[in-house]
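Quick one: the structure is below, and I'll ask about it shortly.
Shown here: the complex without one of its protein chains, the others still in place.
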Amino acid sequence: MPQLDDRKEPHSELAEGVSARVPTTDEVQIKTPEKICGMGHRKKRKEDPRFIQGKGNYVDDVKLPGMLYMDIVRSPYAHAKINSIDASAALEMDGVLAVITGEDLKAAGDLHWMPTLMSDTQMVLPIDKVVYYAQEICAVIATSRYIAADAIEQVYVDYEPLDAVVDPFEAMKDKVIVRDDKEKKTNHIWHWEAGDKAATDAVFKDAATVVKEKLYIPRIHVSSIETCGMVANYNKARSHMQIYMTSQAPHAHRTVFALVSGLPEHKIQIISPDIGGGFGGKVPVYPGYVICAVASLVTGKPVKWIEDRSENLQADSFARDYHIEAEMAADKNGKITGLRVKTLSDCGAADAAANPSKFPAGLYSICTGSYDMKAAHVEVDGVYTTKPPGGVAYRCSFRVTEAVHMIERMADIMAHQLGEDPADYRLKNFIRPDQFPYKSPTGWEYDSGNYEAALKKAMDMIDYRTLREEQKQKRAKGELMGIGISSFTEVVGAGPSKDYDILGIKMFDSAEIRIHPTGKAMARFGTKSQGQGHETTYAQIIAEELGLPSDDIEVEEGDTDTAPYGLGTYASRSTPTAGAAAVMASRKIKAKAKKIAAHLLEVGEGDLEWNIDRFEVKGSPDQAKTIQEIAFAAYTNHPQGMEAGLEAVDYYDPPNLTFPFGSYICVVDIDKGTGEVAIRRFVAVDDCGHIINPLIVEGQIHGGLTMGLAPALYEEIVYDENGQNLTGTLADYLVPTAVESPKWELGKTITPSPHHPIGAKGVGESPTVGAPPAIANAVVDALWHLGVRHIDIPITPPKVWKLLRDNGVTD
Amino acid sequence: MSEHEVTLTINGEKVTRSVEARTLLVHFIREDLSLTGTHIGCDTTSCGACTVLICGKPIKSCTMFAVQADGAEIETIESLAAGGELHPLQEGFWEKHGLQCGYCTPGMIMSAKGFLAENPNPTEDEIRHGISGNLCRCTGYNKIVEAIQYAAEKLQAADAGGE
Partner (left out) sequence: MIPAAFDYHSPRSLDEALSLLKQHAGDAKILAGGQSLIPAMRFRLAMPAILIDINRLNDLRYVEERGDHLAIGAMTREHALEDSSVVRRSYPLLHDTAVVIADPLVRNQATVGGNIAHADPANDHPATMLAYNATAVAKGPKGERTIPIDDFFTGLFENAMADDEILIEIRIPKPAANSGGAYTKLERKVGDYAISAAAVQLRLDGDKVAEARIGLTNVSAVPMRAKAAEAELVGKSISDAVVEAAGKAAAAECDPSPDLRGGVDYKRDITRVMVKRSIQRAVARAKGGK
C-alpha cells in the first residue's frame, strides 16, 4: 500500500496550494471578471456549438478514400474447441477482400495474443478454443458494411462445445479450467490483501456487536451511447499507421500498439476524435482494434470497424462482478472499531481489468470509507470464468464503487441493528474534520474532508427529521416508505508515480500551453474528454492563472502527434492530474512573463505583483503590463539573452490522490402490490474542493447519479448456465430514461484539497459511487421492520415482491 | 436484391439517389448524404440517437428503410441552424448544459422538436415522457429537461410576439 509520508512534492516551488487545514465553505470562489471567465464562472461550454449543430466528429464519421469495412464472426458458445474455420464461401463473395483468422495473426508475428493492462494475456483471435460467448472468431474485410455483414454469415466454424463455468465459486473448484494455455492449471489468478489482519482479528474479538453480510455487486456495462470503433489507415509508402479510435487514453494505446505490433512508436498516430461517452469502457484495448489495425496493414487500405450495440454489450469489458463477505465490529458504545472483508473478483476469461499495475483489486482498500476505525483487513481473490474479460470502471475510480457500496451498506446494517438512527450513527462515527490529513487503517492518507458538514447539509435540504416522522405515521398505516443515506469517500486522481503506473508507465498527466504573439493561446493535454467538458474547464484554469480570457484559449486533446504524453481520462483523474499540470505550466509561463514585464517596465522582478491579468509595479498599479502585452513582447521585444516565445509544458506527478466526498439522502416509496421502488426525492451534497465550473460540475453529478441509479434498480448483465449473455441488447439491458431518472436535487460544500495547486478534486464519478447504497439503504430501511436486512442490487420488483410476500405483505 | 431510385427532400434540399432496398434510412443519411449529425447507438430501436423528423414527426431512422422515405420531407439536426442562427432548442441545450459527450444530442434535439410542435407548453413530466425514446448516458436528464423548458418558453414568446 502507498506510504505517503516520505514522498516529496515535486512541484513544491510552484504549488501555491491551499493550506492543509482549510475551513469548509459553500460559496464558489470567483476571482476573475466575466470577460476573463476563470475559475468559478458558470461558463457555457466551448465545445457545444459543434455538438448542437451535428458537427461533432466521432470515429464513425471518419470517411477516408478507398475505405474498407470490417465485421466480426463471434462465438455462439462460451467455451468450445474450434475444430476448423471455413471462410471459403465468404472469400468468394463479391466485395470481400480478406478474412483474418487467429492463424493469420499468428503468422504475422504471434499477434493472436496480446497483453492486458494487468499483465495477463488475452486472445485477439483464437486458434484452439474460445473462452467466452461472443468472442471474436475471425474478421471479414469487405468494400461495404453491408457486404461484410453478409459475409460473416458465410463463415462456417466447427465448434466442439466444452462445459462453461459461469459461477466464480464453481470456477475456484478448478473442475473446468478456463485458461489451459497457462502453466498452472487453475482458475485462481491472484490473492491480494490490505490492512492488518492480526489487529483486525483482535478488534473483532473485543467487539460488543458484529454484523455480517454477503453482498454481490453484479456485472454491469458502461454502454456509452457511442459504441467502440476504429478507422485504421496504414500508409505503406510512409510506413505510417494513422488510427482513429474511440480511446480514453490515446497515448497509452499508442505505446501498447507499438509494443504489440513492433511498429515504431513515431510511426503510429492515434487520433481520438470526439468520443460519445467512455465511462471506462474505452480504456481497454479490445481484440477488434488490433484486428482492424492488422487489416489495414494487410490490405494497405483504410479499414473501419464500428461495433454494433449487441457486440458492445456482449463482448466488451464489463464492470464490478464482486462477491463480498463483510463483517463490521462495534464497541459497546456503538462506535465502529473494525472491518473484515473477503471478496471474490470474477475476472472473466482474462485479467483485463483497467487498474494501476500494483492494484489487482484497484483502490478497493478504501473500503473503510468515511468512518474512523481502529483496524481493517481486506482480502480479494481473482478468478477466471468463461465470460468476457474486463473489470473496467463504470464511471468509477478503480473498484471504489464496490468498496463504498459495501461500507455504506454495512454501516447502515450496524445502525439498524443497534437501533440507532442511520444519520446520527454516521455523525457519531465519521472521521472528524480535525483528523485530516487522516491515515486510514488500510494505508491511505485522506487529504481533506468535512463529512459532518456534508451530511448535515443534506439532512437540512431534505428535512430529514420530518421525513422520519412521516415514515413512522406511514408505517402505522401499513405503507412502506424508506429513507436511505450514503456518506461516501471517493479516492481519485491516480496517481503519484511512486505507486501508480499502467504497464510501467507512471500515471502523471500533462499540459502544454503556447501563447501566440497576439495573446491567444493553444493548450494541449495528455487527457481525453469524452463529454466532461475539458475544452472549457482547462481554459478556465489557464484563464484563472494567466488572465487570458478563456475564450482566447483553444484546448486540444486526443492527437498523439501533437499532444504531450499523458495517461488519459478515466477514474476522475483529469482535474487532479492534467488540471494541475495546466496550473503548473501556467505558473512557469507566468514566471517568464514576470521577467519580460520587468524588462518592459524597467523595474526589478521584485517590484512587480500579479493582478488577475497583469504585472503591476507595487504601489503604482497604473504602471502595468497585461499578459497580452507581455505575450507580444515575448516575440517582438524580449530581453536579450532570453529565449523568445511564451510557452511551457508540465508533466504533473501528483503528491497524493484526492478524496472527494459527499452525503446523499434518498426517499423511496414501495408499491406493495408490485414490489416497485419509486424514488420520491434524492438529495446529493457533494464536496469536490474548489469548483472550476459549477455548471459542468452539476452536469457531472446529475449524470453520475443516473449512472448510480442504473445499477441500483435496473442494470445487470445476466448469463445463463451456459455462459450465454441474456442481456445483450438495449432492449434487455435497462439503461434508464428520463422517466426512471428522478429530478436530482443538488447541494455542495467546498473543502479544498490541500495538495492540489488549485484545491480541486475530481468529481465525475462521486455520484456513481455514492448513489447506489443510498438507494439500497432506503429500500432496506423501508423493509427492516419486516426482518429484511439486505437486498442485492439491482433491486428489481421481483426481488422486493418476494421479500414482501415472504413477510406476509400484499396488496 | 433490388435497387430503387429514391427522391426526397432533406433539410430543404431535393436529392435523388439509387439505393439497395435494405439500406437503413440512417445509413442513407449518414453515408450516402454525408450528414453525420444523425448517430447510431443501438440495433434494437432503443436509443433514439438516430432520430430525425419525417414530415414533421420524429422517428427512429434506424428502423425505416431509405426506400420508404421516397417523397418524404426529412429534417436532420443539420437543418436547425441553417439560417446561421441557433434554434431555441440548440440555444437551450447550450445555455442549460443539456449535453456532455454530444452523441445523443442531435437525436434528443430532434425528438424534442417534434414533441414541442405538438405540446408547446409541456409539464416536466410530459417532457420526460416525451423524450423517453432517447437515451442519454452522460447528463442524468435534469439539464436536458431544463433545456427543453427553455426552448418551450422561447418558442412560446416568439409565437406570442408574432401574433
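What to note about this one:
As written, the chains take the letters A and B, and residue 1 is the first residue of each chain.
Everything that follows uses one rule, which is that a residue touches a chain if its C-beta (ideal position, glycine included) is under 8 Å from a C-beta of that chain, and two chains touch if they have at least 3 such contacts.
Just so it is clear, the structure is predicted and the values come from calculations on it, not from any experiment.
For the options B:36, B:79 or B:134, the residue in contact with the chain missing from this view is B:134. When the whole complex is considered, the residue among A:91, A:108, A:149 or A:649 that touches the unshown chain is A:149. The chain not shown here touches chain B at positions 1-2, 4, 20-22, 24, 43-45, 48, 51, 57-60, 62-65, 67-68, 70, 111, 114-115, 118, 129-134.
Taking the whole complex into account, chain A touches the unshown chain at residues 145-146, 149-150, 153, 308, 310, 673-674, 676, 714, 718, 726-727, 731-732, 734, 736-737, 739-740, 796-798, 801-802, 805, 811.
As a convention for this text, only the chains that are shown with their structure count from here on.
Annotation: 30 Å between the Cα-based centres of chain A and chain B. Of all the residues in chain A, the ones that touch chain B in their complex are 44-45, 47-58, 60-61, 63, 145-146, 222-227, 274-279, 308-310, 530-533, 695-696, 698-707, 729-731, 735, 737-739, 741, 743-744. Those residues of chain B that touch chain A in the shared complex are 20, 22-23, 27, 30-31, 34-44, 46-47, 49, 76-78, 80-81, 86, 90, 93-95, 97, 99-106, 109, 124, 127-129, 131-145.
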